[in-house]
Structure formats: structure tokens, C-alpha cells
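Missing here is one protein chain; the remaining ones are kept as they sit in the complex.
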Amino acid sequence: MKLLLLWVPLVLVPLVIHNNVVLTILIFTYLLGILAVSFNLIFGFTGQLSLFHAAAFGLSAYATYLAMAHWGVPFWLGMVVGVVFVSLVSLVIGTICFRFNLRELYFAIVTLAFSELFRLVILNWNSFTNGSLGINFTLTPTLWIPGRGVVPVQGTMMWYYLSLVAVVLAVGFYSRIVHSWMGRCFASIRLNDDLADTLGINVFRYKLIAFVAANAGAAVAGSLYSFYISYIDPHYFSIDQSLAIIAMALLGGSRYVAAPIVGALVLTALPHVINVNAEARLLIYGLILILTILVMPRGIVGVLVTGLRRPSRAPQTPERPRHAA
Amino acid sequence: MKSRVSIVKAVAASLGVAALAVATGAYSQNVVKIGEIEAQTGALNTYGWMSSQGMRIAVDEINKAGGFEVAGKKYTLQLINPDTQGNPQQALIQLKTMIEEDKVKYVFGPFLTNVFKGIEGYARQHNGQFLLMGGATQIHYELGKPGNDYLVRTWNWDAGPSGFGTLMVDYLKKKGVKKVAMLMQNDAFGHVAADVYRDAFKKAGIEFQENWFEPGTKDYSAVLAKISAGSPDYLFPGYTDAVLYDIVQQATQLGLTKFWLVRGSLGPALKNKDYIDDYVAYIPKYFEEAEKSEPKVKKFVEAYKAFYKTKDFPYDQAPLCSSSCYDHVYMLVEAMKKAGTVDDVAKVKNALESFTYDGLWKIRYDQTGEEVINFDIVDVQKGGKITVTHEQPR
Amino acid sequence: MLQLVVGQLLNGVIVGTLYAIIALGVTLTFGITGIVNFALGAFMMLGAYFTWYFSDGLGIPYPLAVVLATLAIALVGLVADQVLFRFTRNNLINGLIVSIGLISVIVAIVLMVWTTTPQNMHYVLPGVFRVGGVIVPKMKAVVFGVLLLVILFTYAALTRTWAGRAAYAYAQNPEAAALMGVRTKVLQAGVAAYSAALAGLGGGLYASLYSITPEIGAGYILKGVEAAILAGIGSVMGSFAGGIIIGVAEGVGSIFLPSAYNDAYGLVFLVLILLFKPAGLFAVSSR
Partner (left out) sequence: MLLEIRNLTKRFGGLTAVSDLSFTLAEGDILGIFGPNGSGKTTLLNLISGVYQPTSGRLVWAGEDLIGRRPHEIAAGGIVKTFQNPQLFGELTVFENVAVAGHLRLKRRAGWRRVATLLPARHGSDDDLHERIERVLALCRLGSVRDQPAKSLSYGGEKMLGVAMALMCEPRVLLLDEPGSGLGQDEIRNLDEVLRDLRTHGTTLVVIDHRVGFLGRLADRAIVIHHGAKIAEGPPGDVLRERSVVDAYLGPGHA
């Protein structure tokens, strides 16, 4: 509850800073924050490196828009379609991966393979998805606001508060899970899944739940993000996007539910804050990744909480024996 | 451990300083800011990167000459060209920064369709407040629509009456061609091109076959073997040198020796001159020839070499974008002079559409804001014999 | 039709050996240091640039240029290992992120030095072999031969020499190998340099076949990792077979199916194989 107070200043930001650019950067931070926070459920808390997250993000964006365009449903129902669709897809992919006990690198590569396959289908199914040209949205989400009735969501202010509410809900949802008995099951899988198994925890089931719940968050983020930009194309699925999500989670701190939002902020703002040429920016990005791992493996929030000193000699070393796969 | 702390502190400090820099963004009276929204890195950066090369030279030259005078006042130029990385999200933030923070009224770019679509919604909201002068073929379809007064299309690509699509098909038809196989990268521009030429070939009565490859492909031999089995007369390959060198080499190895509508450079043709039979290239300007006959072009080549401290002028790509974007900057300045204002974008746009700029190119804009430009069809034959046809669209 | 298929079978094998040489580096690094070094793709790209620069820029004969580039990349790999990867041993995710950071750094430097304009080396060996309607470019045949020799040499070195057996023992059981007197740190550094050299060699040979851009590494490392996993990470000849399987799947796949899905054929193969043999095609079951 005390942590909830940390969000209050963010509510006040637009009242103090009348700068559209800063607000836009924050909107992207919140929307990508949802993506990174949800990713961290499967990555940081359950210990499975999924490379399907960007695909879940993109699939939901397409599903939402196509449901609206073809069935005429309103945005929020479209988002439900997106989330349900992504959850079903995740259920199938998760079942395949976890039933066959694909671990670590194998899991990462197979989820990457599935996300590439989806990207190729979206890219080449021209009649339905408009292929590489993408889809320009002509539809807008609407909201019911007391006193004003149903209004379209547009303008920086409305999007700011919508995305802020969404990210707070997402953090609430995931922190509820992480700090419950279910979160303990996830942690046990991350730290030692063989032990978890002998303690009666159904590793398969909880991996699957984590995977689906994480991807459902990505689906929400995808629907909102695509409607904020009003445009989707197959780049949503790109490997770069998946890597950026990992970078956000690690940079923010993968041991804390809300920390990836800090990572999202840094990576979203950085290109606009540091005014250097493209080559130097790429260089800085690379150095940030390297330094994050080597100097502050607990991320920015970890540094703020515990200082730069590593909490122990062997940070993040996997406890299961090598070559477990 | 100590040094690690200081590195992090330094990074944090620079972040803070830079954040302040963004928050201010002072507006100076005597500076006209020009923005550019282009990819400088990433897989699709070729056009964006080349354009900013040309723009930087023009801005530098104009400022070194003491700026320019509009309505009795001296102005210098400031170029703001961040890197979109081909990512619509970055581009949107960058465009917002330009328009709202830097008060930029003239923005060049983008070439990439997905970037244009990503910023289109926001740009339309600011219709009348700035000009977006982009090369994306998608812009062609948006010109002249209500609410799109902000749009100007630099470059006449394939589509439309002033584009070169129909002229190129006509050139091919004169050669008596019956069947053309396209091998195009599966990206936004590839599909725009396919849409344009599918119809053009149908009208011309030429059989047209479509094949696609993923951007990043290096070995085309499988799909080329498949194409070769259908014995087309000409191959219509992708659109950047990054793919053309590989496609041309591998195609000639399989006996496909005739190429049509090759954009980019003559590099692939000249490197393979003993293996090709015919190589019909769309070259906005055949620099190797123009350098000898046109003093302005010679001067540009020298300026380029001096500015980028290079001995080798990139004939393969530079002429395509950098020279025209170099001209675009000069032409914009000219239009501001004619309009007598640097702020009133409607007047500047009108002025831009009122004259023909005679620089490295002969450029004019038609009434919808689409650029009309002369171009060359360069036909390379076996052994490297070159014929040039100069075209001036109506 | 038969010629088309045979031609692509052959071409797939040749293209596959380029994947295989990267896969071999991936497999060796993973076995000894416990990380998957995605920067091997960037090393390969760097190897191609170095070879092009030595050969076309400095006028060094091509074979020598390839050797020099390979040695230079081995050094780059060694330095990267000592400065960066030494701190991420046996931590897959940290190693992955550091290698992605390193890729950005290398690509940024290449962009600064050689710009984004694609580079093309002179033709080292133009012309093709024609055997009954099947066409194989001469240079591709040479590249295949060289890579095959290197892979066989690596296999022999790992199974027949003391250093190789030490490395093999270490990959199976680090503690036992350390007790047997294997100098862990030297072994790890050596393997990191050797894997980088393989990638550098792959890049050097690549330069004679295709155009060079800063992005080429990305595609090859993905195919390399796919190939290594397909075979069951840790197996030398498996990497070779994995590379060829992916190469052939792509080549033959794009004859019968739309070429736009080219990258998918290898992936589908990979997923199917992992489902039936989760540890890879040639892996000895670890349980």
C-alpha cells in the first residue's frame, strides 16, 4: 500500500509539465512498461527466457484491430479478443515447450522460432494483414467518462492517464501474483525446478500459467500501443523488439515487479535525451547492456535499493547443475 | 569497485545534463531549423543515411557563406537529424520534439513507408503548421487529400503520371519483351512497387511474375533457379545495392543475364559486365557522365569528398539521395526568399510549387506537391557499353 | 525439375557449411564456457570486413587476407572473452545480454569506419562448374572444401590430441577435468579464441561469395544457433549436420513453397526435431 504512494507524482506530472514530448515519452514508457513488467513474470520471476513476448504484443495488436474492423466490436471488446487469442496461442506453445521439457536455451530458441513463424505469416498473408505495408488505423478507442459520456480517446492527456491506469493495474496484477503462493511456485521453478517437483509443485502447470499470464500482459500492451501509434506492421514481431524487452527488464531490475518500467523509461528516453549521431547511440546502447550485466546485475532499481555492492559473491548463478538441458 | 561506481555516476550525470538540454531547447530568432526524420542505422537505412549526407553538406555550405537573406534579415540553418532506426515509435517522438520543442517548420523525410504511417496521424493534427517533405511512395497516395496540406513528396518514384513507372515499362516494351520476373524484398516498398508494376505490365501486355525474399537474404540461388526454370526475358530485382550485387552475380551464374529497372547504382552491372547481356537501370542522374559535362556536379563531388574527408566518392549510392537532398535544401531556401518569409509555411509551399530549381537537378513541384524531376535510363550492355537516355517527365 | 532439386540440394549443403562453421563455434563456446555467444555473428561480419579490407584495400592476396583476418578475429575473440565473457561464465542469460551489447558495439564501430554502404570484394574465382545441368559456382565449391577440412580438422583435434580430449573432458564434467589437471582458464580462453577464429574464417570465405554489410552477422548467428541446437549442442559433427540440414531445408523448401517463407523451413524443422528429440538430433540422452 505504501508503494502505491510512489505513483501519485506520476498522476500530477501532466499538471506540472506541459510538455507534450515528455508526456509522449512517458506514455511510451508506461505502455512498454506493461510489456516489460509482464515479460518479467516469465523471465525474472519464473526464470524462463521467452522470446515470444514481442510476438504476443504484435499478435494482440493485429487481433484487436482485425476484430474491430471485421466484426465491428468496440475497442475494449477487441482488446479482450486480442488477450483471449494470445492466451490460447500461448497455451498451445507453452504446452508444447513445457510438455517436452524444453529448458533454457532450448526454450528460448523454440519460442523464437514460433514468433518468427507468426511474423512470417502476418508478413505474407497480404489479403488479411496487408503484409509489410501494415495497417493504418482509422478506428479509435472510446471511454465512458462520468459527465461527458462516451468519448474517443485522443490527445496526449487522455492517453497519458489511460496508459498510467493501465500500467498501475498491470503492476498491481503481477505483484499480486508474485507475492502470493503462486509467486512462490514460480520462484521455486526458477531456482530449482527438480526440487520444486519433489515438493509436489506441478512444474509444468505453473510454467504454463506464468507463460500465459505474461503473454496476456503483452497482449494488453499490444492493443493499447498499436492504438496509440494508430499503425501496425510486422516490425512489432521483430527480434530487436524481443531484445529490447529483455534489456528493459534487466536494466530496470528483474527482481522487482515494477522495476522494468524504469528500464523502459531509460531505453525510451535515451535516444531523445542524448543528442549524438546514430553510430554513437548504438555504441552507447551496447555499452549500457554490457555494463548493466557486469556492474549492476540487479538493475537500476536494485542499485537504488541495495547499492552497487553485489549482495553476494555469485549473483544470479543458476543453482541447478550445468548442462541441465 | 571504485572505478565501476564512477562510471555509473558519469553515466547518470550525463543523463541528467542531457535531460536538461531537452527541456530547454531555446529558439533563436535568426536560425531556421530544418528537421529530418530518417533511419540512419538498421537494415533499411540506406536512403535515410544518404539523404542526410547531402543535407549536411548543403547546410554547411549555406552557413559558411554567411547564411541567406529573407525580407531584409539574415538567417542561418540548423539541421536536426535524429535516427529513427526505421522505428515508427522513435520517429513519432522525434517529430513531436521537432514540432513542439524545436518549433521546426520544415521536416524532410521519411523514405520508409512504415515510418510515414507511424507519424501520419500526428502530422495531420498539425496540418498547416509545418511541411513534411518525404520520399515514401505511400505519400503519393495521400497528396491532395483534404487535411494533407502539410505534405510534399520529394522524389517521384514509380507511381503516378510524373513517376517513372510507365516510362520504364514503355522502354522495356520497345525491346519486345514478353515476360518479366520480379524478385523483390518482402518489405513495404517492395509491395508498393509490385502494386505499381502489376498494373503497368498488365496494360503493356507483358507477363509479370512475382517472387519475394526476406530482407537480409544473401543466397538467392534457390529462388533464382526456380525463376530461371520459367525462362523470363528480364529479371526485375530488388532496390538497393545491398541486395543487387548478390542477385546479379548469382543470376548470371544461372544464366539469367538481363536485368531491368535496377535502382541504386551501376556498380553491380560494371562488376559483372562480362557476364550480363543487358542491364537497364533507373539512375536519377548518371554521375560518372554528368561529372564531366556539368560543372555543378563536379563541384558537388569535390565538396562531398572534402566534407567527408574521403578519396572515394560513393558513385554507387551517393548520387541517388545525397545529391537530390542537397538540392532540396537549396530549393527550400530559394522558396523562402521568394515567399519573403521563413515562418509562413503556406506561403513557402506556394513558392516551392511556383518555380523550377536548376541545381544538380532540374526540380519542380506540381500543384499537388509532388516533385517532378528529370532522370536517366542507363542501359549497360555486355562488356560495359553504356547508353544513356535522358527523360524529363511532363 | 530433378536438376532443380539436385542443384538446390547441393547448394543447400554448401550454404549449410557456412551455418555449420558458426554452429561449431557456438557449440564449442557453450561446452566450455556455458554461454551462447551471439557475438560470433558479429565476429563473422568483422572477419568479412577485414578480409575485404586486407584484400581490396591493402592488396594482400586473398588466401593470405583470409588467414590474417582469421587471426585478427581470434585476437578480437580472445580480448572479448577476457574483458567481458570471463565474468559471465556458465550464466546463459548474462552471457546472452553481454554478447548482444557487444554486437551493438561492434556494429557501431564498423559503421563509423566503413559506413553503411555495402562492400563488395573483387571476384576471387569467377565461373561455374556444370555437371549435367546442375550448376555450382567454383568459389562455392572451394569454400565448401575449406570449411569441410576445418570442421574435420576440429573433430580430429578434439578426439585425437591431448588438448582436445581435455576440452572434451571438461565439457562433460568440469570438476573432474580440473582434478585431472586441466587448466580451466587457459582452456576457456583458448576455446573462445578458436571459436572466434572459426567465425572469422567463415566471414573471410563469406566475403568471396556475397556482399558485406554490418547486418550480415545477425542472420548467420541465428542460423548457427539453430544448427547447433538442431544437432544437440556439444557435438562437432552434429553442428556440421545441423548446418547442412538447415541449408538444404531452405534451398529445397523454396523450390516447392513460396520463397518469402524461406527462413521458416529451417525453423519448422528445428521445432519438430526438438519435439521428438528434445536434446537435439545427435545428442546422447543426458537422463
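Read from first to last, the chains carry the letters A, B and C; within each, the first residue is number 1.
Going forward, a residue touches a chain if its C-beta (ideal position, glycine included) is under 8 Å from a C-beta of that chain, and two chains touch if they have at least 3 such contacts.
Quantities reported herein were computed from a predicted structural model and do not represent experimental measurements.
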item	value
Where the missing chain makes contact, among the chains that are shown	A
Full-complex contact with the absent chain, from A:S188, A:N215, A:S254 or A:T292	A:S188
Residue ranges of chain A at the interface with the undisplayed chain	172, 176-177, 180-182, 184-185, 187-188, 191-192, 194-203, 312, 319
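By our rule, only the chains that are shown with their structure count from here on.
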item	value
Chain whose mean Cα position lies farthest from chain C	B
Chain pair with more C-beta contacts, A-B versus B-C	A-B
Euclidean distance of C-alpha centroids - chain A vs chain C, Å	32
Per-residue multi-chain contacts in chain B, two or more chains	41, 45, 49, 186, 212
Multi-partner residues of chain A (each touching 2 or more other chains)	123-124, 278-279, 282, 288
Chain A-touching residues of chain B, taken from the complex the two chains share	1, 4-5, 7-8, 11, 14-15, 18-19, 21-23, 40-41, 45, 49, 82-83, 85-90, 92-94, 96-97, 100-101, 113-114, 117-118, 120-121, 138, 186-188, 190-192, 212
Chain B-touching residues of chain C, taken from the complex the two chains share	1, 4, 7-8, 11-12, 15, 107, 111, 115-118, 120, 123, 126, 128, 135, 137, 209-211, 213, 215-216, 218-219, 250-255, 258-260, 262-263
Complex interface listing, chain C residues touching chain A	30, 34, 36, 84, 87-88, 90-94, 96-98, 100-109, 111-112, 174, 218, 222, 225-226, 229, 233, 258, 260-261, 263-264, 267-268, 270-271, 274-275, 278-279, 286
